[in-house]
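With one protein chain removed, the remaining protein chains of the complex are shown where they sit.
Right, chain A next:
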């Protein structure tokens, strides 16, 4: 599993890569689309762009993509509205949506494509406060699916509309882009284990707490937290783990730490948290 990475451009992406991209304006989004779809087309992948606007407007976003019209014509490039793809049943269903993308990727491979590259402008999903928990659940499931499916995805957000929530959503991705505002860490969940990447400190403890709470709410039984890919953790973030342990203990659940590096031992031990060393 790759480490946390900050991107300058939406290129050099491979299957399994899951990117959070906070775009500054429409021109920034157009550059992202042109960069990543040009790379994907060159690799023989199928391209999907999802956005919450009229198809003609989505098409305009792809104005900088060479061969756009031909790819739309021959089916290599497909456009979907948010409503069409995410709200087909009238409400956003995270697990069903992840299955949709998994099936899309398999269909693309069956049709002879090298894989699937998806860019979704999910600004409206992120800003929908009522659907926030579902969206976090969706991103966690998406990350797990990406790890075993020939798909590459970019979740794009309008940084100015999303505001501070951006950092929390971005932290669900191991590849991040938001000039000077990246959360600095990533959290993934699969097979009963949370994996942490990057650096956790007082600046990111609040986002870390909310995401960990979301995982706790969505799971049962023992939760493993793997710190092997975490480059730094301070007292603030260790406190979040201590609080999670307390919450779980009240529900007769156990939190187990693994991959604890030497530098993490003291801040964790300050809360009587201990765990296995890196493998």
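Note that in this section contacts are C-beta pairs under 8 Å (C-beta built on N, C-alpha and C of every residue); 3 or more make two chains touch, one makes a residue touch a chain; residues count from 1.
Assume contacts and distances are computed from a predicted model.
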item: UniProt protein name of the chain not shown, from "Histidine kinase-like ATPase domain-containing protein", "Oligopeptide ABC transporter permease OppB", "Lipopolysaccharide export system ATP-binding protein LptB" or "Oxidoreductase"; value: "Histidine kinase-like ATPase domain-containing protein"
item: Hidden-chain contact residue, picked from the options A:16, A:115, A:131 or A:184; value: A:184
item: Hidden-chain contact residue, picked from the options A:27, A:83, A:179 or A:266; value: A:266
item: Positions on chain A where the hidden chain makes contact; value: 184, 199, 201-203, 232, 234-236, 239, 242-243, 262-263, 266-267, 270-272
